[in-house]
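Note that one protein chain is taken out, while the other chains of the complex remain in position.
Here is chain A:
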């Protein structure tokens, strides 16, 4: 374990140096991502200005939900999205084989040698929006709530990384897995809105088989003291457990896929 921890900074360092070879592209990427998300949020803000609230959520409350959604996603996706989205190519071109001949866990190598600093734009926008929304809302920040906020954020980031890992790992057996990312992002889009605006079957899906309700809505609702459909009083604990639980499931799935890896071609 200590040897893995010793290698991680070097993996991250080499990836950052690679990005720094193309500084201009990195900076433009950050700005483009931030502008893209800001545009989406502006359209939601405009809708709320017209209708005043969405499922009982005002614009500052929605802004907190959106900021939490973006921050938790960016933190989790930084160690997983691009790395596991590209598993198809890694399997098809045999570059995954080259990782398997190193004395290091392939997940650790992939996650940290590809740590995506391009999420800088997401994180800056999310923190800015969060600071604005928190200053506009009268939240009683007790030490317990601060701890809950941090733990729920980590849990949601873990959930993101776990789901990405599971989808990417599927490529080790099926060779193809990108279509699963399309399904993921379908639910991910829905997770930007209060769960209570959706029909009951979709609400059930978003807290069970596609648990992206935990990415932002449930923790934000808990912080704002809003009712959480289906889960009720179990929501605070569930939002803290879901991340570690899915990490365990993802680890088992990853190991299963690795054991049954067949490669692709010679």
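Before moving on, here are some points about what is shown:
By definition in this document, a residue touches a chain if its C-beta (ideal position, glycine included) is under 8 Å from a C-beta of that chain, and two chains touch if they have at least 3 such contacts; residues count from 1.
Note that in this section contacts and distances are computed from a predicted model.
Remark: of the listed names "Acyl carrier protein", "ATP-binding cassette domain-containing protein", "NitT/TauT family transport system permease protein" or "Monovalent cation/H+ antiporter subunit D family protein", the one matching the undisplayed chain in UniProt is "ATP-binding cassette domain-containing protein".
Shown as candidates are A:98, A:147, A:183 or A:197; the residue that touches the absent chain is A:98. The omitted chain makes contact with chain A at the following residues, 3, 6-7, 10-11, 14, 17-18, 21-22, 93-95, 97-98, 100-105, 259, 261-263, 266.
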